[in-house]
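A single protein chain has been removed from this complex, and every other one stays in its place.
The block that comes next holds subunit A.
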């Protein structure tokens, strides 16, 4: 895979596993997201969309966290396809 296929988390399909590359969020929210496990090189799985498509729930370090597009559109990573999540 070439490395130009970064997508933002909100573009992920349900079931996609995304390896985070960078966050363009700033300030307290950035800190908060980092604390919750949205850190570069972490793998995140999009698990569920709400009826209107926003927010979207992601599984990150063994917990489900829902993010609004406001934040998820500023978190970028590459899709590392593995539908059935293998344990790490």
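Heads up, the rule we're going with is that contacts are C-beta pairs under 8 Å (C-beta built on N, C-alpha and C of every residue); 3 or more make two chains touch, one makes a residue touch a chain; residues count from 1.
Quick note on the criterion: contacts and distances are computed from a predicted model.
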item	value
Hidden subunit of the complex - UniProt protein name among "Gas vesicle protein", "50S ribosome-binding GTPase", "Homoserine O-acetyltransferase" or "RelA/SpoT domain-containing protein"	"50S ribosome-binding GTPase"
Residues of subunit A in contact with the chain not shown	28, 31-32, 35-37, 61-63
